[in-house]
Each structure stands twice: as C-alpha cells, then as structure tokens.
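A single protein chain has been omitted from the complex, and every remaining protein chain is retained in its original position.
As written, the chains take the letters A and B, and residue 1 is the first residue of each chain.
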Amino acid sequence: MINLLLRYINLMVITIAVLVVISFALPYFFPGDTLTNLSGIVPESDAQRAALEAAYKLDGSVFAQFWHYLNTLVNGNWGVSFTSQTSLLKEVSIAFPATIELITYALLISVIFGIPLGFLGGLWHHKPFDFGVVTFSVVSYSFPVFWLALIFITIFSLQLGFLPLSGRVNLLYDVPHQTGFILLDILRADMPNKADAFYDAIQHIILPTLSIAFVTTAIFVRFTRRSIMDVMEKGYIDAAKSRGFTTKQIFFKHGLRNALLPILPLMAMQISTLITNAMVVETIFSWPGIGNWLIQAIYQRDYPAIRIGMLVVSMFVVSLTITIEFLSRAIDPARDKFERGAV
Amino acid sequence: MAQFNLYQEEYHPSPIMHIWLEFKRSHFALVGFAVLLLFCVITILAPLLAPYDPNVQNTNAILLPPAWEGNGTIAHLFGTNALGQDVFSRTLHACRITFGSSVILVFIALVVGVALGTLAGMNRGVKSSILNHLLDSLMAVPTLLIAIIIVAILGTGLANSMLAIILALIPQFVHQTRNFVREEMKKDYILLDRLDGASSFRIFWKSILPGMFELLAVQSTLALSVAIIDISALGFLNLGAQSPVVELGASLSQSLEVAYSAPWLIALPGFCIFLMVLSINIVGEGLRSALRNRLIH
C-alpha cells in the first residue's frame, strides 16, 4: 500500500513538474515581447524595463529564471493580467471556483442519473427500457455541447422565458465572495432577501449545468451499462445465483462493486471532457468561470493570464485524476491480477 | 437469407466479412453507416454538389428563409445568411472542411499514437515508464486548454486547431496501443516468434499489428466523433477555422448575431454536426457489438 502511495505521489510530482516547466517555457514561445508576456506590463521607460528585467531575472541564467518563477508561484505573486492589470491570483481565485461549482453540479447530475440508468439498462439487457437507455446515451453523446446550450437557450430562455439567459445571479443581489460557490455564498451571506437570491441563482445555474451534464451522463451510462453487462455474465454471479441469493442481494453485494471498480478511473478521465465542455458553455452563458476568463484572455492575447490559467486548470485536472486513480486502485483488491468487466 | 443448401458445406467468412455480416444485422448501424457514407460523399464532392460558391455574396437576397418557408425560394434551398451567401452551399462546404479535417487529424493521431504506443509497449524500463506515465497524466489535460495554448503561440487557423486536437488525441491511441501490445507481448505466439529469431519490428508488423486493427477501428470511430465536436467547438469559439474557410462551428457562431431573425442558421450547422457525430457513434457502437458477437459465435 505504501509502495502504491509512493508511486502515485511520484507520478503526481513528475507530472506537475512537467506542467510547471511547460508553463515556464510558454512566455518565451508566445509572440511579442517576452518581458511583457512574463509580467503583463508594457514597460514605458528604459528604467522600468531594466527594473522588470531584474525582477524577472531575465539577465540571469535560465535556471535562475526558473527558480524565480517557482518562487513566485509558491508565493502567490503570479503577476498581473495584461488587460485589467489586476492580480492574476485574485482573478483566478474568483473565476476558478465558479467553474468548479458548475462542474460539481454537472458531475452530481451525471452520477445520480447516469449510473443507475446504465445499471438498469445493463441488467434489463435487450428489453425496451435498455433500448431507450442506449438510444438516449448515443444521441446525447452526439450533441455538440455548444449547440445543445444554444437549443436550451432558444427553448427555455427565448421562447418560454422560464430561465435567465446568462450570468450567475441577478445583479440586483450583491453576494459577498466567500467560498466562490454562489449557492453556498448566498446561504452563508447575511442578506435581506436570501431566499429570492438563492432561487435566482438556481435558475441561473440550471441551463449551463444541464448542457454539460447531458454529455457526461451519456458517457456514464455507457460505461456502467457495459460494465454491469460484463460482470453479470461472470462465473461468480452464476455461482451466487446457484446459492439461491435474491436478485437484489446478488446485484448489491457482487454486481455493483465489481462493475463500479474498473470504471471509476475511466470516470475520473472524464473530468477533462467535463472541463472542456464547461469552458465552452461558460462562454455561451457568460458564466464568470475560468473557461470564459481564458477564452477572453486568448481573444485579448493576455499571455500572463493564459499561462497561469493553463497551469491552474491542468494541475487541478491532473491531480484530481491521479488521486481518483490511486483511490480506485487502493480499494480494488484484485486490480491487474484478475479479469473484470471492462468497457 | 433463406439459401438452399444441398450440401452441408460450412461457410467460413473471412474476419472482415464476418464483421460485416454481424454489423449489417443491426438496422440502426446500417442507417448510420449510410449517413456516414453520405457525409463521405459530400466531403469528396462538395465543390461539385454545391450550386453556389460559398463565399459569393448576393446582396439581393439577404437572410432568405429556407425553401419550405412561405417566402423562401427554391434557388436557395436552405435560404441565405446575413451576407447573402447561399446556406446550402456553405453547409456542404462546411461539412467537407469539418469532416475532412477530422478524418485527416484522426489518421495522423492514429499513426503517431500507434508508433509511440508500440515503442512504449515493447520496451521496458525507464524510457517506457516515463513515456507511459507522463502521457497518461497528460491525457487528463483538457483539449480546449491545449488548443488555447497552441492558438496563443501560433495564432488561430484551421491547421493550428487541427494540431491542437491531434496533440489531444494522441495519448488515447498511445494508451490503447500500449496496453494491447503489452498484453500480446506476454503471449506465447510472440515468444515463438522471438525464438524463431524475428526482429522486434517484424514481430510488431506481422504478429501484433494485424490483431490490433479491430481495436484501432473502434478507437478511431470514438476519436473521430471527439475530433468533429472539438474542431467545431474551436471554430465556434473563433479559435479554429477563420473566414473565408467555411466550417460548421464557425458558421454557427457567425449566425448567433442574427439568431432572432434567422433561427435556421443556427439549427442547420448544429444539426449537421449532430448528425455527423451521431452516425459515427452509431457505426462505432455497431462495430463494437459486431466484434463482440463475432467472438461469441
């Protein structure tokens, strides 16, 4: 177990090191003045330029620059945005929780609906219900997420007028920034019209969450359905049947665990898809998340922002993926040693 | 298939024929296959099929609705857009760009991925382990992020977005290939090859690769659907194909400004992407179950 933990920590450290090195190298590849790309400030005088160069150790060796970069990363002194001239750390710390909030809800919906649907479909294989489940999963997996979001907007915002078009919460409500999760913030805030604000925030969050959740749910349905179908054909399920266990007992004690264990890491891999979709959906719904922020940054060629944004998002995804992979490996007694359901 | 057989002669179809026989038992898969073929035809023949040049602007006919609406004309089957360009021709060309570039980029990713995966799978030790672990964890980096960085460095454009998606797709192929190669290398027929003195390349080319085609076919359909969605997403975000190149995602985002007055301009490109991906997914799904059934029977 210790061995396994060490291996995964090692993997995590190496990967994060690679990401840091890549992000360190980026400003030198971006077009334009390297100094501006690094600092986000266009030097107005030679003196300022010299000062900035000294600050970023541009006169020193590459290693000195890298060491300096590491220091700034750890200290939280991430530089300023090229366009807004505000601290990147602050911008990221506002934008990133918004994205995490969005994908958390989407992930929850996908897990709550996708996994049971997949199980039922797999258990009732070749029945009409299974056919419906498969059709749903193939169709919703095929939706381009931006088109789906546009359709949702057209139907629910423009035609029916049920739900708001964009943003996180109506500007009327002034929600103080605490955790970054809007729903939590509203609950914790000391506001006069808390209930209204909460309701309004929920209305705002429905469409973006659903647009993202659709695709992920489809993927989860696929994974679980395939996996449970494979597991239910295994010898130990027949053996359990021959022992006279009830169907419920067989499914919950033997089927569920064996079906879920191998697909856990696969689901963790979907966080990457989830983030990509969230980034696209954010721009459509003007959701003030990291995706929207990054896309705006690329439109404005805000290189310092791109660099930090890339590092933060990729580090988040990679460390989450590796952690889940480690956990699923740790709780799975027979990984790599025994054939089990695969997708 | 009621064929009269006088002799009890056994019919052993070749593996590919067998897959096809299993595949065509599913009507859905066949329909999906037909739609996919249609898109292939469009991709090849779009310039011949399109009645107008996609970028010619007809200022006399701006925002014409599709032909089946009251004031549409048959001259512009799907109407025209805000610049007076024929939507039908644009859609055909856009399908061509989106589908064609996706196929090309999946092919490139396939070749590179298989090469790297084979190296990783056949070698042991530090080199292979670093390659494996790094690629595995880099697989988790979102496609859009890679695309943003590439666009930041190289600027926007179809070729750059293709490059980004290739980079994002390669790890999957590497992963699959490596696992497959590693499993096969443990088997005895490879050991026999070894004992016969076959070189590593020969083992790969003659023994491992033929068994890998099915895996690669299924993986490619998956990758193709991802590639189409990604390339149109990049187009939609204005990070991909730039005008005058017509691309489905890009034309969708161009239509956003007139979404109120001309909703069909949003519906059409989106539906094309949807149909394309759907047909690929159905074919992929059919292929997978055909492969599975072939192993059962």
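One rule holds in what follows: a residue touches a chain if its C-beta (ideal position, glycine included) is under 8 Å from a C-beta of that chain, and two chains touch if they have at least 3 such contacts.
Note that in this section contacts and distances are computed from a predicted model.
The unshown chain of the complex is recorded in UniProt as "ATP-binding cassette domain-containing protein", chosen from "Heme exporter protein C", "ATP-binding cassette domain-containing protein", "Pyruvate dehydrogenase E1 component subunit alpha" or "NADH-quinone oxidoreductase subunit M". Touching the chain that is not shown, out of A:130, A:282, A:302 or A:332: A:332 (per the contact rule at the top).
Per the touch definition above, the residue from A:38, A:207, A:261 or A:295 contacting the chain not shown is A:261. From the set A:205, A:240, A:271 or A:318, the residue in touch with the chain omitted from the display is A:240, counting the whole complex.
If you put the missing chain back, the residues of chain A touching it would be 234-236, 238-246, 249, 253-254, 257-258, 261, 332-334, 337-338, 340.
Basically, only the chains that are shown with their structure count from here on.
Separating the centre of chain A from that of chain B, both taken as means of CA atoms, is a distance of 24 Å.
Note for the complex: chain B touches chain A at residues 130, 133-134, 137-145, 148-149, 151-153, 155, 225, 229-230, 232-233, 236-239, 249, 252, 256, 259-260, 263, 266, 270, 273-274, 277-278, 280-282, 285.
The residues of chain A lying in touch with chain B in their complex are 11-12, 14-15, 18-19, 26, 29-31, 134, 138-139, 141-147, 150-151, 154, 158, 269, 271-273, 275-276, 279-280, 283, 291, 294-295, 298-299, 301, 303, 306, 310, 313-314, 317-318, 320-322.
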